[in-house]
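Every protein chain but one is kept in place in this view of the complex.
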């Protein structure tokens, strides 16, 4: 510590506490709302403390949901989200680690072209080419399927670059030692490279899981069968009420449930999360 | 058992009722199972169906609101006209059984009915009797003219009975299209588009300009509160929470109103009119939706659809649906069957009375333009420009006509 | 075990850098050869060509009687110890030692025998189950050696294996390697840029400069009769003074224009000596004292016992046999 | 310029680590003090307490006559040279030099004068407009010195300022710092873990071990009469032999149980000498030869001229005054 100025320290704490409060405010309100009944809102004053209907609201949403909004039970949607998030995360990792291996450890004709092909995906976010991508996926008959939810999203320049970065930092000597020890490329990949990238893979997994879970536009478009709705895409349908009051207490319960898995991942795997975040952006 | 997919836009109470009706059909036979799925608002449902059609994943049946008719009609090859479907499947189908206002709206120039009427509505006025009473108004007398609307609203607000006078669902449908018909003003040229693809909008007439101008003025005074685009999702909550004393909305909002307006008594009235406009009130036009059959599905599904349509057109189903929802009875038989209901439920026939108030004129028999779904969006936008104060009524409506016509031209070009 | 023969070996990197230009070298069976030279002179390149990690662009490399130019590293029967040890960080020490043997499908019993033996030799038996990161620098270095030993190869290759250790440990490990070499007598090629290490370890020293051999010889040969001014300046610490003969015309042999080499410790104080040093800085090292200054305008250092008396200038003499003479142009030794 | 006085200064880090335990030190005005000791012994901590970068948890620090315990670094009138130089990377060299003066609202003309003067002294005038990243390691080091000089402070503090340079440059910069100190005569406190640097630079040396002072004295005092076995082992290279007196009962004074310290270069070959060395490894360093072996079962090193004859064993003698004796327990010197 260079200066010991209590005022500055106090100010810093103040700023942080305010920051935490601002950040938490919406979620607190959502949580409070999810523990009341619908009529508690229309009565004019908004409740600021949790009410007694937590279990009732959540269990109702988990097993039956809001059928009038055309969505299946939230439990089902969470299951779909989970499948999508896992497939995306695992799929991205697998294909990226393989391609990074190819790019870093081999020299072959058109290597640069392959690299650019992958790079270019960075420049084509799904939102931008949404209409034709939808048509391609439809043409392949992948609408309303888990494959359709995940496969088109698993190409990943970022993950490939990350692994490339990681592999670049693995000392040449290690590869050389392995070669002298008689390991061929796939053996090297399996025995040395993968185990060494373990924490990077885990960190990346955390980030990609969140990415997959939070997908919105894509599932919204390619699922027309409610059985495949994901929770993040489904929640908006619930908030749109027709000729009635939105069931805010239930919508907020769903919002809480939609946040739960990714937020839990961030909180409980903070170290991996931060690592993954920082790395994927390098 | 053949599954027949039906995409619809009936949320809330209506959705629940719809599922009940479908259940009735599914239970009545064992060859077909109709699977209804709620796809959001009318525009969302329609665009989802079109996207699905392009992806070859279309449902057999889709519910399309009345203003999508122009687009659907022009989509030869994408649809199976209902008259043809019924004929092919040998199902009984008698267009003459439907109300003339309904038949007229969904029939092509050759006199063939292209879609299956299901839920037709018309806008009416709902008001809060308790608030009226508290404000010293007669709870049994809704305002008749826009002048009274303003006057009553002010009273209500001054007395503190409510914060606002009125709100409305569907600015496009109610305050623009129906408003025009109700005052016998043209929505567009060539019989509001019924005359052919060359028709153009003419919504920027002096009467419409005056009305939009007033709405803006009232909004500024707090008398009127805007409830959002499309159906105006935020309008009903303002009425239910007794913020606003009156709401203009689809007759089919009745089910929702009854379910949600638990703390007060609701009255029904006809839409207000300007008494200085000649010919007003004329008649309202129908809204709601019909069921379209999309091509490209296996034949059994069409057989199922035909069967289902027979069931849906039956007087029992229609009467049940109409009395629950507030939709109009669309067949004569259903209307007859409901007379008892109407006498027991005063005000339930407000909508029916409105559409049949006078013999429809060229201006009041409906509208038919291509890309009208997009034009609906433009209406909302221009109205919002007006509300935000970025345009005056004349400017907003002029721009609405200009942009709307561009859509119509685009549609014409696309269809050639 | 085997001899290693380099015949006019050269290396041009794909980018055009000529790293090695024609090196001939015969390494006898069991000999310990140290390659020494400044950074970038091509030591690693040469070693890696022998290992098979770098393509050989000119000449031939033989291990034993076999030309290995096209043989994969795994098939050359060599083992290598890397500067950063290159231990597999995710494997225990035991797994590290076993990996090469397993890949060669050595029978289990044989693997165990060799691992235990190596562990005993290197005294790493206690931490066979640890991961490398739980080891100190010196222990890691030992494991790296162990990984080479278990392979029982025809030759060991070392690339600056001690340069990651601190000074104390480096001295200790240097002694251990010397010990080990005495015991195993495996042909070894050892790269370092540290001249002290080179001197103390080598049977023969190869001094490399810019990709070519400057001198090959035993450490003492190289120290006593450096073949060039480069070698003279590189081997020995504090470094040999190299001054032009014009700066000290008084000295014998300074008639020829050329470079004179004088080791700081070869000078003696002599009031009548031919060399006059203007004293600049004096550094007390405890056992000795380094006196820096100018002779005939050129930097000059003298090492002397720390109790010598110093004034402003110092007169020094040097035994004639301690004087080295080099050609001014080529830098080659002149006798 | 000012004296610096440390009175029973101690430091406990917030996590409970006791880094410094009661150090007394008087630094005279203009004196150059070097703090030396192994890694982690608390050198930086002590320096940073003087600088005001670390809270002083015990005792007092005075600069001149002022107790500075609670004074902010900016107000202590000191300048510091950091190990990584800590040059502001986004400012030109000139801006780097000016920064401290500007913050103190020194008049423009005065700033220019001082910057130019420092630039001249340090020969950095040519790259005043460059950013630090466009400088070599040695040049950066100079700029860091310059930044301290322009401030004309009461004292300089250096924290291993040379340890990021390569060996050759380190020697050169060492000489330069010595030169500069001679010229400016500013009170200095210099931290290093390199004993050579310590020996050559210090007016007085402070040897730290685990947070406490082992010895304070001139370099030669410390070398010749190390106050403890720790100092004896730390200062001098090759390191002093430290063997238990039981290993060489023949030596005078080995009657007391204790540690005997013998510098490798103090031994002489003498067939009748009292010490018998079983030769293990021999290292040829050119000018001398290190003979490692065992004496009475303990490791022992002897430095000798490289022409001496060696057998299996060697008998050695040592002048009595060259023998250091330390208490076995405390390690303190015994005379």
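As written, the chains take the letters A, B, C and D, and residue 1 is the first residue of each chain.
Rule of thumb we're sticking to: a contact is a pair of C-beta atoms (placed from the backbone, for glycine too) under 8 Å apart; a residue touches a chain by one contact, two chains touch by 3 or more.
Following the convention adopted for this analysis, contacts and distances are computed from a predicted model.
Asker: Tell me the UniProt protein name of the chain this structure doesn't show, selecting from "sn-glycerol-3-phosphate transport system permease protein UgpA", "Nitrogen regulatory protein P-II", "Multicomponent Na+:H+ antiporter subunit G" or "Pyruvate ferredoxin oxidoreductase".
Answerer: "sn-glycerol-3-phosphate transport system permease protein UgpA"
Asker: Determine which one of B:12, B:123, B:227 or B:326 touches the chain that has been left out.
Answerer: Reading the full complex, the residue touching the unseen chain is B:227.
Asker: Would you indicate which residue among A:137, A:208 or A:272 is in contact with the undisplayed chain?
Answerer: Reading the full complex, the residue touching the unseen chain is A:137.
Asker: Pick from A:89, A:166 or A:233: which residue touches the chain that isn't shown?
Answerer: Going through A:89, A:166 or A:233 one by one, A:233 is the residue touching the chain not shown.
Asker: May I ask which residue of D:2, D:46 or D:78 touches the chain that does not appear here?
Answerer: Residue touching the absent chain, from the options given: D:78.
Asker: Spell out the interface residues on chain B facing the chain that's missing from view.
Answerer: With respect to the unshown chain, the touching residues of chain B are 43-44, 47, 50-51, 53-54, 71, 74-78, 219, 226-229, 234, 237-238, 241, 243, 371, 373-374, 377, 380-382, 384-385, 387-388, 390, 410-411, 413-416.
Asker: Where does chain D touch the missing chain, residue by residue?
Answerer: Chain D touches the missing chain through residues 14, 51-53, 72-74, 76, 78-80, 82-84, 86, 88-90, 99-100, 103-104, 133, 147, 151.
Asker: Residue-wise, where is chain A in contact with the chain that is not depicted?
Answerer: Touch with the absent chain occurs at residues 1-3, 5, 8-9, 11-13, 15-16, 19-20, 22-27, 29-30, 33, 41-42, 46, 94-96, 98-99, 101-108, 111, 114, 117-118, 120-125, 127-133, 135-137, 140, 151-152, 154-156, 160, 167-168, 172, 175-176, 179, 184-186, 188, 210, 213-214, 216-217, 220-221, 232-233, 235-236, 239, 248, 251-252, 255, 258-259, 262-263, 265-267, 270, 273-274, 277-278, 281-282.
What we mean here is this: only the chains that are shown with their structure count from here on.
Asker: Which whole number of Å gives the spacing of the CA centres of chain A and chain D?
Answerer: Here chain A and chain D have centroids separated by 54 Å.
Asker: Touching two or more other chains, which residues of chain A qualify?
Answerer: none
Asker: Among all residues of chain B, which ones touch two or more of the remaining chains?
Answerer: Residue numbers touching two or more other chains: none in chain B.
Asker: How about chain A: which of its residues touch chain C in the complex?
Answerer: Residues 171, 173-174, 176-183, 187, 191-192, 195-196, 198.
Asker: Under the touch definition given earlier, write down the residues of chain C that touch chain A in their complex.
Answerer: The contact residues of chain C facing chain A are 48, 51-53, 72-74, 78-80, 82-91, 99-100, 103-104, 147.
Asker: Within their complex, state which residues of chain D touch chain C.
Answerer: These residues of chain D touch chain C: 174-175, 178-179, 196, 199-200, 219-220, 223-224, 235-236, 238-239, 263, 265, 280-281, 283-287, 290, 292, 306.
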